[in-house]
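Take a look at this one; I'll ask things after.
One protein chain is absent from this view; the other protein chains keep their places.
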Amino acid sequence: MPSFTLTDAVRDHWLDNFSISASDLGLPSSVPWSVTKRTLRGGRRDGVDLIQLNNGALSVAIVPTRGMSFWRGEYQGHFVGWKSPVTDGPVHPSLVNLQNAGGLGWLEGYDEMLVRCGLENNGAPYTEVVKGADGTERHITHGLHGKIGYIPAHFVAVHVNPQPPYEITIEGHVDEAKLFHTQVRMVTKITTVPGSNKLHVRDEFINLKEAPSEMQVLYHWNFGPPYLEEGSRFVAPMKTVLPRDPRGAEGIGHFDVYGAPEPGYAEQVYYFELHGEGAEGKTLAMLRDRKGNRGVLLRFSTSQLRGFTLWKNTSGLKEGYVTGLEPATNFPNARPFEKARGRVVAIPPGGSHVTETTLELIEGAEAVAKVEAEIKGLQAKGAPTIHPKPVEPFAPQV
Amino acid sequence: MPSFTLTDAVRDHWLDNFSISASDLGLPSSVPWSVTKRTLRGGRRDGVDLIQLNNGALSVAIVPTRGMSFWRGEYQGHFVGWKSPVTDGPVHPSLVNLQNAGGLGWLEGYDEMLVRCGLENNGAPYTEVVKGADGTERHITHGLHGKIGYIPAHFVAVHVNPQPPYEITIEGHVDEAKLFHTQVRMVTKITTVPGSNKLHVRDEFINLKEAPSEMQVLYHWNFGPPYLEEGSRFVAPMKTVLPRDPRGAEGIGHFDVYGAPEPGYAEQVYYFELHGEGAEGKTLAMLRDRKGNRGVLLRFSTSQLRGFTLWKNTSGLKEGYVTGLEPATNFPNARPFEKARGRVVAIPPGGSHVTETTLELIEGAEAVAKVEAEIKGLQAKGAPTIHPKPVEPFAPQV
Partner (left out) sequence: MPSFTLTDAVRDHWLDNFSISASDLGLPSSVPWSVTKRTLRGGRRDGVDLIQLNNGALSVAIVPTRGMSFWRGEYQGHFVGWKSPVTDGPVHPSLVNLQNAGGLGWLEGYDEMLVRCGLENNGAPYTEVVKGADGTERHITHGLHGKIGYIPAHFVAVHVNPQPPYEITIEGHVDEAKLFHTQVRMVTKITTVPGSNKLHVRDEFINLKEAPSEMQVLYHWNFGPPYLEEGSRFVAPMKTVLPRDPRGAEGIGHFDVYGAPEPGYAEQVYYFELHGEGAEGKTLAMLRDRKGNRGVLLRFSTSQLRGFTLWKNTSGLKEGYVTGLEPATNFPNARPFEKARGRVVAIPPGGSHVTETTLELIEGAEAVAKVEAEIKGLQAKGAPTIHPKPVEPFAPQV
């Protein structure tokens, strides 16, 4: 399989620019796919590496400098992602202080279609108070959504299958590792078939320690218009539904329907257990537009990603009119809460935890209806339990 | 009007180097003005963009990478600015942790002739204690003088008026914007006429939200020798004068006179209300040398910038022998204090707040005397009220 290493920092390998296409490789070029890589200049994006993966129908901008996040995409002319208040991104991690604003610095660069949250923690900031060596108290603030989205990949490669269906894979390695702490390497492989409406994200989290390592990961997939609009719906085979907090409880009666843009809207968050198929718990979750003509679909397994969070943020169009579909190893509560409830992954020495998610862009009423039917099939496993308030063991009761 | 875009990150436009002069444009070149731009290399300045604006008599180094600050200038052979303990600047923002030293990290790169302070807060660091989602307490430290001086501009352009007086303008856009928070774009236009002793700074702060946004800005203009020396004076049409704190109170008897360099000197700070002319409240404030042969003058309006702070820091020459003349939307107290007293600007959706300041370099006894006469004229509106101690509503009483 032709492979091209773009970055291998440890082996001192680096390409300033890179470009490859079907015809470059002598492969059938009826679908004009391409992969290009360049370094952005100026402003807060100065020095950020960007890989444009275009399969001929679906394109996505992958950001090695920001932990292999997906900045934004396009499918058949539609924008895929959201319009963040951060308008000059992708922002270089060196310009974001994650400790700003009491651990909310993460938001200063938040503008992606997909950003992973973790690996030490995800969810809202929380503070631990520890005794220092000198006997005084020290506050440790764990910032919003952790660090993995702000760590540059030290290895980046492109692989192309020379046989049909000619899959294109972008591989990236991101280490979250330091002395005395977690030592986990994420090896992500982002794969797409030329001309398809799909993107497959396989992440392997490898424990580099000889002792166990713990980790959490949440996939913060974010979508705005044209998938999100007044009357858009969230559709999934739900086993359990609850609001994260009192603000979410206010909207529990219509948690799966979206409102119009509303300047000043305060976010509402819901936690879910989903029904899944088979031992793996294969499941799916979709955001579709009002009329059911278009949708974004995520496929994943509850055995790999057991928690699911829905983030509704239908504020003004310029303030981030967006919803997050967030499969995760856990619920984004403070880590000690999750740990006590067994929702922190322990990776044994030499072992790894694998997650797989497929993004599908759905076009047309028929295609949307087909997905809805599939979801309905899974929903037959049991009607959802809908809790009007936060409830254990999923969320702190308040 | 000939315009040259140097940086437009969002549109992927970037120039490594840029240079323009009167003759390049076929304009009269009797005054040999020029604008050049380059990127600094090495040490803590590596990657910092610097624009040298030279109008033929007055030159200033503008730093897009540091929020369009003015690093230092020169007028007719005199240095304009100050000698900071930071001797290897301008320091790249990525190398300054604003949360260091309990929110005093800002000082690690502080060496400018003009740095804007804001937009969320300015003044000394302060801490809020909030309850996190997990019920624990979290400390939020708002660092000294905010972030705007540490945010790279995402848009930079040069404009030249082809008609007399051939004004040269440097335009820069700096966004302080993130989800759930302030979303303000500063559009600065720095204008000078070839051969003149003046620099006009017009900043428009545009609310990018559909809901109201709040902001504060303080213009930290800093000057050392030759304008500052033993016996130099601060001259302005004063309505109210008070010390910020007990240390300031110690020197209230001679607040407008400067001492010689004094190693180990502790800063003294005074707050002012100034008299202004007309509805706009046009006013001015000058630092002049002992004999009244030379001065730096700021012209602004109290309707745009209602608070004025004088920072006296006559410590040793190598420790920062400097004074700050600081027109601002507020007094640099903790933001909650200012907010409660109505000194935080609320910008409506779609609206903006504009500030304009003119820097003038004054040479010669006659010119200095003329400015003093102008100030005296305004002072005729009423004698100053001088408070010996901090007093409400301007400063917390202690």
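As written, the chains take the letters A and B, and residue 1 is the first residue of each chain.
What we mean here is this: a contact is a pair of C-beta atoms (placed from the backbone, for glycine too) under 8 Å apart; a residue touches a chain by one contact, two chains touch by 3 or more.
Because the structure is predicted, anything quoted here is derived from the model rather than measured.
Asks: Kindly state which of the options A:G26, A:G135 or A:G278 is in contact with the chain not pictured.
Replies: Of all options in A:G26, A:G135 or A:G278, contact with the hidden chain holds for A:G135.
Asks: Taking the entire complex into account, which one of A:N55, A:N122 or A:Q183 touches the absent chain?
Replies: Only one of A:N55, A:N122 or A:Q183 touches the chain omitted from view, namely A:Q183.
Asks: Looking at the whole complex, which of B:F4, B:F79, B:Y126 or B:F180 touches the chain that is not displayed?
Replies: B:Y126
Asks: Determine and list the chain B residues touching the chain excluded from the picture.
Replies: 40-47, 84-88, 92, 94-95, 97, 99-104, 107-108, 110, 123-127, 139, 141, 244-245, 261, 263-264, 267, 313, 315-320, 333-334, 336-337, 396, 398
Asks: Considering the whole complex rather than only what is displayed, give the residues of chain A touching the chain that is not shown.
Replies: Contacting residues on chain A, toward the hidden partner: 7-10, 12-14, 47, 93-94, 97-99, 128, 130, 132-143, 147, 151-155, 175, 177-181, 183, 208-211, 349.
Here, only the chains that are shown with their structure count from here on.
Asks: Whole-Å distance, chain A centre to chain B centre, using C-alpha means?
Replies: Distance between chain centres: 41 Å.
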